[in-house]
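As you look at this complex, bear in mind that one protein chain is not there, while each of the others sits in place.
After this line comes subunit A, so read on.
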Amino acid sequence: MTDTRRMLAEMADPLFAELGASATFERDWSRVEELGLPQLLLPEAEGGFGGNWEDALVVFRLAGFHALSLPLPEAIIATRADAGSEEHFLIGAFMRTAQIAGALDAALGLSVSYVNERQQFGRQLGKFQAVQQSLASFACEAAAANCAAVGAAQALDRGDARFEVAAAKLRANRAVGIGATVAHQVHGAIGFTHEYPLHHLTRSLWKWRSDFGNDSHWSAVLGEAVIAQGADAFWPALVERTDRAA
């Protein structure tokens, strides 16, 4: 991680943790403004932070992780494109991908701590192989969503990222299903309560899956692009996109 990104994380993490799902715009917006976070992507000459998409990923991911109920990610992308434009739709999809990645990691962490504490049949739930296997599947999905988000951010920083953002949003959307299902399953009834924090994550995850393109939207977009390119071009094109980064 670069120093800027580490600094951003050190700034955003405790603040988002404190504000989390109980933040209100009226009371708390000034706190994120003080740190200059809404101007993250604006060049320094325009009074912004001069960040790139990988920097934005850090903030979006943490917003998802802490279920931050402030429209900070939305404000950040609004400095780059007008709502309703094609560009805005694409970066919106990236924003949701990053938030999904963060929220999945948080739900996984919550689930693992819970099964390590809760006892049934005289032992911790986490000691049951069936429970372990479900959580391992969840971990794989969370890993895939996180990796996809990083890949999309890197592509955005390189330039044309239509392929990568489409692929990443689609992959993250698919991870939501398994992640939310396993998280609720291992929590039993407590996870279904208003009092327990899991729903702040899972209700967002279910919503974000539809925002800026659902599975069928992105699979059609990607499928059409890949088919138009032709079978023999698929692999060379895929690898050329990263080779160009060198």
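Simple rule for what comes next: a contact is a pair of C-beta atoms (placed from the backbone, for glycine too) under 8 Å apart; a residue touches a chain by one contact, two chains touch by 3 or more; residues count from 1.
Methods note: contacts and distances are computed from a predicted model.
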Protein name as given in UniProt for the chain not displayed, "Acyl-CoA dehydrogenase family protein", "Electron transfer flavoprotein, alpha subunit", "Tripartite tricarboxylate transporter TctB family protein" or "Oxidoreductase FAD/NAD(P)-binding domain protein"
"Acyl-CoA dehydrogenase family protein"
Listed residues A:P73, A:G151 or A:G191, member touching the removed chain
A:G151
Using the touch definition from the top, which of A:L108, A:A180 or A:L198 touches the missing chain?
A:L108
Touching the hidden chain, out of A:L8, A:L37 or A:A166, is A:A166
Going by the touch rule given at the top, which residues of subunit A touch the chain that is not shown?
1, 54, 105-106, 108-109, 112, 115-116, 126-127, 129, 131-133, 135-137, 139-140, 142-144, 146-148, 150-151, 154, 163-164, 166-168, 170-171, 174, 215-216, 218-224, 226-227, 230-232, 234-236, 238-240, 242-243, 245-246
